[in-house]
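Excluded from the complex is one protein chain; the other protein chains are retained at their positions.
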Amino acid sequence: MRVLRQALSVAYKDLAIELRTKESLNAAGAFAIAILLLLSFVFDPFSDVVREMSGGLLWLVFAFSGALIFNRGFSRELPNECLDALLASPLSPASLLIGKAGGIFVTLLPVELVSLFVFGIFYNVRWWLHPPELAAIFVLATWGIAIVGAVFGALTVNLRLRELMLPVIIYPLLIPLLIGAIEVTNTLIANHPVTDYEWLWARVLLVFDVVMTALASVLAETILVN
Amino acid sequence: MRERLSIVLAAIAALLLANNLHAMFLTLPDEAMQGAIYRILFFHAPAAMVGMIGYFVALTLSIMYLSFGDFKYDSLAASVIEVSLVFSLVNIVTGSIWARIIWGIWWTWDYRLTSALVCVLIFSGYIMLRRAIDEPTQRARLSSALCIFGCVDVVIVWKSIEWFRNQHPGPVLDFRTGGGRMDPAMSHVFYMNFLALLLVATALVLIRTRQESTAREIDSLRRVAHAA
Partner (left out) sequence: MKPSAAIEIDHVWKFYGDYPALRDYTLTVGQGSCCALLGRNGAGKTTILRILAGLSSHQRGAVRILGASPRSGDVRTRVGFLGHGIGVYEDLSARENLVFFARVVGIENRSQTVDGWLERVGLARVASMPVRQFSRGMRQRLALARTFLHAPDLLFLDEPFTSLDDRAIAMLSELLVQARQRGATIVLSTHQLREALAIASHVALIENGRLRFSGERTTEMLEDPALLYRLHTELGAD
């Protein structure tokens, strides 16, 4: 409970800063729309094929624009050595990581929702046919991106070339999560029946989230304390 | 001692490889469906096995470094991952060559090749991370954490891509295109070559580990010089 309470404090602080500056939100949102625009030159935007691969298009947009958000996660602790102040406090490293992931999650989710909305307009896709299932997949997959982004943001926070390295390290690790999110989102948006195959991916997403969150909690002190 | 061991291992590996090559090209016939190109199997699959074993050995070594703080575990882990990366690349390149000859395409998105590519990307990230950190203790600590995440993820990646490919099938890199088990004579050469590649890998790891230790010693001397 204490870990959760401390994590909420960290997430709340990050959100307060983000709402004030809107740096990551604006950058990620603009980037997402730019990618959606570019995709219109790749294939016929009104073909049926778009519906069948909506998941793939959307989750690539989310993953790339998400980089702008999780890049900021720990780097905002660098000015004035705020990270030292946090680590010297009673805040546990695990709370700090989970709190950071929480902040990334809450920042990324609105970007995803806006992108989904714009995607529906640009490509004439009715994405609202299975709202609870779609919401569940969004929550699971976004948490996975957030926790991995937070962990590796912490790992690379003091390194030169941090912004270059972070995407190179994170995207291969996110592959199982992205495959799962893409497959299920494709099915839901194309309005195909949900089969055991989609349930398998939902379980993969859940396992990914649980395993990564557990590993993050266990290794938090190793990553953050020199 | 370590140097002598690596020389001995390399010598044994060279002899084994020579013996295996003799068997591959002069003793074994061509495979019924694939022809001569099947011989690439004797390097493709063992290289994959050596690579994967290496990643999980590195996982164990990383956990040992974090538990005991002894740099020899970190040096070994880094060396093992570098060598495993090389063998994974051998696996990918030989797989590509085989696919080009048999299927006419360089890349098939076969689940094993794809997973191997993902492993190469993840552990290339490990190497990049190490290059970006000058201070040895921090480098050891953070790369151990990344190795643990990477290896756990590799398991999930492997199964995920397999399930994905089962749903979206494509050409499969299966050397036994006729179905059934490998001929016993071929299996013997296969496992002998696996042993040879394992010995080569071990020799390379020993050489590389010595380089890591020397680099750390140089770093320490540099700090002493700057402190004076």
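Every chain is named by a letter (A and B) in the order it is written, and numbering of its residues begins at 1.
Following the convention adopted for this analysis, a contact is a pair of C-beta atoms (placed from the backbone, for glycine too) under 8 Å apart; a residue touches a chain by one contact, two chains touch by 3 or more.
Nothing here was measured: the structure is a model prediction, and the numbers come from that model.
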| item | value |
| --- | --- |
| Option touching the unshown chain, where B:2, B:22, B:131 or B:223 are the choices | B:223 |
| Hidden partner chain, touching residue among A:54, A:71 or A:92 | A:92 |
| Option touching the unshown chain, where B:95, B:136 or B:150 are the choices | B:136 |
| Touching residues (missing chain, whole complex) on subunit B | 69, 71, 135-137, 216-217, 219-220, 223-224, 226-227 |
| Contacts of subunit A with the absent chain, listed as residue ranges | 6, 9, 13, 16-17, 20-21, 76, 79-82, 84-92, 221, 225-226 |
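As a working rule, only the chains that are shown with their structure count from here on.
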| item | value |
| --- | --- |
| Subunit A residues touching subunit B - in the complex, by the definition given at the top | 151, 155-156, 158-161, 165, 168-169, 171-173, 175-176, 179-180, 183, 197, 200-201, 204, 207-208, 211-212, 215, 219, 222-223, 226 |
| Interface residues, subunit B side, partner subunit A - complex | 66, 118, 121-122, 124-125, 128-129, 132-133, 137-138, 141-142, 144-146, 148-150, 152-153, 156-157, 159-161, 163-164, 167 |
